Structures are given as C-alpha cells and as structure tokens.
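One structure, as structure tokens, below. Some questions next.
Yeah, one chain of the complex is gone here, protein chain that is, but the others are all in their spots.
Each chain gets a letter, A and B, in the order it is written, and its residues are counted from 1.
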C-alpha cells in the first residue's frame, strides 16, 4: 500500500510534461484528477442510474396499468417505489448536476481545474460503491427498503426489513460524497476565478451552483444525523422515534424534511442556472435582470430552510406551526416568479432560434411553472389536507423534477455536447427526442392531477375502479416517455463517436469563457488565466453583436 | 372484459378524453365538494387557487408564446439590447405578493375552523393497525363499543380471478357509523406505524401516529356512505385499508348504538360459556382469515423469512402458555402485533385453538376464553 504514496510523489517530479493529455486505458478513469474526466464519469453514472430508476418506474406503471394485482407483490411494489425515488434523486439528478459543475465551472470561471482534484475523484468514486450496496439489497433475502424514499419512522425502524442497515450506510456514503463534492465546488468558485471575474460577473450557472453547494453543506449532514438516529433506534435501543421512551415519530419527519425540502431546491437551482444560459444564447440577447436572478436564487435558498413542515401539514402540528409554514412556503412563489419573468423578458424582443437545447429550455419554463403552481396549491394548508399523499402530489413533484430538473439536464447535455466532444449531435434526432419526451411526459403526468383530486392515494399497488382509466393513460405515457429516452442514449453515443465538427463558439449567440476554447475542449483548459473584459457582464465578448 | 379489449379501449379513450366533454365518474377531474361545511370551504379555496394560478398562467404563457412567435430569427427579428428595468422588476415582485396575501386570508380562516375541535357531542377513538382500523366510541356509561373495520374485498377479486365489485377495495366488513348533523370528534392514534385517516368528502385527513393522539372533527350534513383510504405508507397492505363511514339519522344511530352495546354484553357472556374444541376451531378459522392470514398465509406456511410458518412451528405445537403469550403480547420489534388489545377473549381463544388444531397441526389441546382472561389479568 505504501508505494501508492511513492507513485504520487514521483508524479510530482514530472514538471517537464505538465500539459500532456489523458492517460491511456481504464486507469485513466479510475485514477483521474481531471475535472473533465470526472465530469464525464458523473454524467455517465447518472445516465445509468436514470435508466435503472426509470426501469423501476416502469415496473410501477406496469402494475398500475390496470386495477388488480397483476405482476408484482405489494411488498415488492413498495420496494420499487422506494428504490425509484432514491435512485432518481440521489443517483440520477444530483450526480448529473455535479457532473455538469465539474465540466463547466472551471471553464466558466477561467480556472485550470477544480480546487481539490484528488478529493474530486474520491467524491465520485464513492458513489458507484454506495449505489451498488443500495441496489444489492434487492437481491437479499429480506428485500430492498420498502418504506418510501422519505423513510418515515417507525416503518423504517421497528418495522423495517433488516436491509435498512445497508440503506443507512449507503446514505452515509452518498452524504460524504456530496459534502466533499460541494466543498470542492465552493472552494473552486471562491478561490479559482480568473482575475477580473468578480462574483457579479460569474455566469448564472456558477452562481446557482455556489448557492446549491452551500445548501448541500448545510443539509447533507442533517440527513446523516437523522439516519444515524435511525441506526441507533434499530440497533442500540434508543427511542428517538418511539413515544414509549419519550420520543416522537414526527421528530423523524422534522429532521428529515429539514434536509428534504432544501434537497428539492438542490435539484432545481442548478437547473435554473442552465436554463438562464441557454435562453440567453438562443435569444441572442443578454439575460434580463442578472442581478435580480442572483438575489432571487439566494432568497429561494434562504426560504428553503424555513418551509420544511409543509410536507407535514397532516401530522397534527399546532395551529401556529401550520400557519407559519404555510405563509413561508407561499412566499417562495415570489422569487421563483421573478426568475420566470426574467426568462420570458430575455426572450422578449430577442432573435430566437429553436435548436434542441432551446426546445428543452422552453418546455422547462412552461412545465416547471405548472409544477410550481401546483406546489403553491399544496402550500395552502387546508387544501393540502385534501391533496396530501395523493397522486396530486406525485403530479406536482414530477412536473418540477422531470420536465424541470431532468429536462434541464438534457438541455445542458445538448447545449454543451459539441464543446465536450467536438462534434455536433444529430439535430433531427435531437428534436425528435424532444417532441417524444414532451408529449410523453404530459400524457404520463398530467392525468395524475385528476387522479389525485379524485382521491387516489400514492404508494398503492392497486386501486379502486374509478381510477382505472386515467391510470391506463398515464402508464401509456410512461412507456412512451421511457422508451424515448433510449433515443437520447443513442443520440449521445452517436455524437461521442463522430459527426459534423463543431466550431469553438458552437452556437451563434453563445457567450462566456467556455466558448473561447476549441471544441472539443482540450484536456487542460485555462492553464493560464484568461483576460476578462472590464465591462463584461457574466460573459466574455466573443462576438461584436452579442 | 378481456384484458386485450380493455387495453384497446384504454388507448382509444385516452385519445378521446382530450376532445370529449362527456363526464362519467371514471373520468372524474376534480375534487368532491363534500358534505360538510369545511369540505365546501376547502373546495372553494381549491377552486380559488386553481383559477388564480390558471389566470397567471394565461398571462405568463401568453407573453411567452407571443415572444416565441414574434421574435423568431427566421422571421428576421433582431435582438434588442435591454437587460434590466427596475420598475418592472419591482412591479412583478409586488403583484405576486398581493395575490399571495389575498390567498392567505381565506386559507387562514378555514384552517382556524378546522383546528377548533371543542364542543363535540360524540368522541370516537380511531386506531390504525397494520392493516385495519379500530373504532372505539368513548362513552362513560354502558358497555364499551369498539370494533375493527377490515377490507372486505376478496382475494380473488384482487388477483383477477373474480369480477371486481363496484366498491372494489373501498368496502369493509363493518363501517364506522356516526349520526348526521352532530359534531363528532375523532381522536386518532396508531398501534404500530403511522397511518392516515382520510375521507375526501369530509375533507378530513389526519395522521394516526403511534403513541400520540391527533384530533379532528366533522359535522356531516347528509346521510349516506362515504369512502376513503389510508393515506400514509404503512407497509405491504397500505393500499388495502379503506375507510368507510356510514352517516345515519340520529334516531337510527341511537338504535344501532344500543344494539352494539348489547352485542358487547353478549360477548362478555360468551366468554363465560363452555366451549368445545370444534366450536373454537370453526370460530377460529374466521378470525384467522381476517387477522392472521395476510402474513402467515391461508395454509399456515407464512412467507419466511419475513413471516414464519405456523405449521409445525415450535410455538404452535409447543407449550400452550408460550403460544398464548405470543398472540396476546406480540413479538416486540417485529411485525407480529400484540393481539390482546385487538381481539376479544373469545376470538383470541378461538384463533389459538385453530392454529393448534388446523393448518396441518393437531396438538389436540385448546384454550377457553376464560383462560385468556386469566392470562390477561396476570
């Protein structure tokens, strides 16, 4: 073991060939400290998890296609719901954004790499181990976790299958990964900006990630804390969540949602950043209201810490608590509205074209806003008594998560893919992928609003007959959307393997440091800091007209 | 209907739903108005927010679509260069705040009413179990009325071997019965994990949390049968624990209530009666099917390792005291609940006797209800 150090030590002497390209073979990916390699690793990992979590979702939709138990046992259905939620949130969406951050933040702020490159590698490589551990519970005798991604005690403690121990440790590992990842991102942004790149000149994607990383640092340890309390309740006889010993199951929910609510903004703030970049590029117009975007993002982040109990309106909190959390939650509509209005004002009087990234971005604005509206409805406590734990909630959060976070990730991939690979993706197939996804997603999730209002609870494998028709529609949409994603995989692989060569700017309206380097971006970019124009605002003037 | 036909129909109707205006119960789009004052106010609140959001949506999407149509490059649009405007930014911060305040006021009013559980005329304790509800009428006088409400949809219907009934999954053996136009207060709790008691038409949804009591109330204004479900994930049969409430005229309720009190007295008598092994086994089979089968399975084989087999197990064929103890007090920390509080002595004696002399076991001994009372006293 000790010679590992020696090898690293030797590397340090190779001053002469600092600028050489990537190493060869598999060890390039395992040992890499390069932000671009690590970014790619994150993105591929996220894609794999998306397909896995999506497959679980398709099992859910298959079982719900008709009333009655057709394909799976109720207990297995619960395992699918739980694993679907966990894998999509922690395996697909979060790593995808970290991957984008790794690729783009150093390039956007003119830094040579991430601040702490070796730790960066560790942040990534913990994940495959953690998820293997989590997924392997499916094969164990006791079965995978079956208590929902929100794992409320005591269902997840006293009444849990014994695999809960693996679940707890997997969450600890994911937490460690996220914490190291966010420390790295914050340190990079605080410390590695090129001279002249002041905070208020940073691209919005960098800003939103700075705030997201801060959120992560504040709440991942709390998640670690709550699973630790579970661990002690399960194995060491403590009574945090057991009234017989003076604890309270609702305490679990408070601590979980103190993490959980900021968590949902962790999944949307970087998306806001991506969308801001894309809309401005394809409108060929400077982003409207840059400053207010920054303030709005910060306000959302602040508010996200004081609204958690809107997930717990039915737990019987005292009236004052209900009112406080209702008002605070409603307030979030204000800064979010500012963002939506700014995006639309950016398009207003622009010169708009509709390449695939832009299509996804526009769909994002429309459908995320829809999800936001239903969010606002859920925030009204007395109305939430009717909506809570029904498919109305499921519809709400899929609208903000799938055409929200996931669309923004796809938009980002289409947008930066030419920069990463040096090749243009197939625009026709890209557009086809967009339209199939757009139509599929709405058939999939729109009817779920009606199901919820009509009274269908979530997390059930079988339902009353009056819910049959909309469930069938929803399942059909699910399969349409799901299988369309294979097209996405195809387009990406095709682009990686070849295609029309991309220029450095790639997009006519592009702006920002990442477009000043050749495509594909060299293995090491900005080995010397680039100049930042004196009056530049979140961009480097690459072309006169922008 | 054949599954295949059903599939085609589904495809067809999914296309149709977009253009059809015909409304059947199956294509229900909205929340029920309900039968209580609170449910109506909640419905109004729901409609208010929906409409406000829709109107905001019209404006926002309107401007968006207009921009997309008007300012496309292919139409020769040239980009303007403005990128901020403090006035408009202030306007679109302030207006949403005003809209939110306008929404918050009625919401607060309704919420305060919901929280006022005072001055009830009837108190009912609702306890969630995996996976059934227990209803206990809190009454100082007379025999206590308390019973379980179990899903009554058959396994064959669920498995698709039998035609599904109209109230598939929303039917129970014994519904909760309450009088109309009476303020009824519910005290909700749970025996194992968190459940949540929901009747959409009352606009009552409240979590039942083990070890704690939450309160809620209704004044139902129309007689009838109202159906709802458990809405907190509570384990494998979470989808199979419906809530059914029968709302009846006051006079009818009083009759029903005294009948239940008499029945309770009768049970007490049955406990004293002499039982034979055969009688107990017959009675025990019914109890077993309702309470134990979900885990230990119809044939007693269980679903190891989660749920042990009862056929030939050390407990069911060993000393009877241990058997009684397990069933009465459960096995803490496992899914095996303490049934001592859930079943009456007759049913407990019956199910234990059944387990020892059926399901492939034939120990030959039996427990009388009296023995259960004794064991409980200890």
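Just so it is clear, a contact is a pair of C-beta atoms (placed from the backbone, for glycine too) under 8 Å apart; a residue touches a chain by one contact, two chains touch by 3 or more.
Throughout what follows, contacts and distances are computed from a predicted model.
Missing chain, UniProt name from the options "Iron-sulfur cluster-binding protein", "cytochrome-c oxidase", "3-isopropylmalate dehydratase large subunit" or "Glutamyl-tRNA(Gln) amidotransferase subunit A": "cytochrome-c oxidase".
Across A:100, A:153, A:219 or A:381, the single residue that touches the chain missing here is A:219.
Among A:71, A:129 or A:435, only A:129 touches the chain left out of the display.
The omitted chain makes contact with just one of the residues A:229, A:460 or A:476: A:229. When you scan A:273, A:289 or A:316 for touch with the missing chain, the hit is A:316. Touch with the hidden chain on the side of chain B covers residues 187, 189, 211-215, 332. Against the chain not displayed here, chain A makes contact via residues 1-2, 4-5, 7-9, 11-12, 14, 18-19, 23, 27-28, 30-34, 110-113, 115-119, 121-122, 124-126, 128-130, 132-133, 162, 165-166, 168-170, 172-173, 176, 179, 182-184, 186-188, 190-195, 197-199, 217-222, 224-226, 228-229, 231-232, 234-240, 242-248, 250-251, 254-255, 258, 316-319, 524, 526-529.
Just so it is clear, only the chains that are shown with their structure count from here on.
Those residues of chain B that touch chain A in the shared complex are 3, 6-7, 10-11, 13-14, 17, 25-32, 38, 41-42, 45-46, 49-50, 53, 56-57, 60-61, 63-64, 67-68, 71-74, 77-85, 88-89, 92-93, 96-97, 100, 103-104, 107-108, 110-112, 114-115, 130, 157-160, 164, 166-170, 188, 192-194, 196, 198, 200, 203-207, 209-212, 214-215, 228-240, 305-306, 333, 335. On the chain A side of its complex with chain B, the touching residues are 66-70, 73-75, 78, 141-143, 146-148, 152, 154-155, 158-159, 161, 242-244, 248-250, 283-292, 314-316, 319, 322-323, 326-327, 330-331, 333-334, 337-338, 340-341, 344-345, 347-354, 362, 365-366, 369-370, 373-374, 376-377, 380-383, 385-386, 388-390, 443, 450, 453-455, 457-466, 468-470, 472-473, 476, 509, 537, 545.
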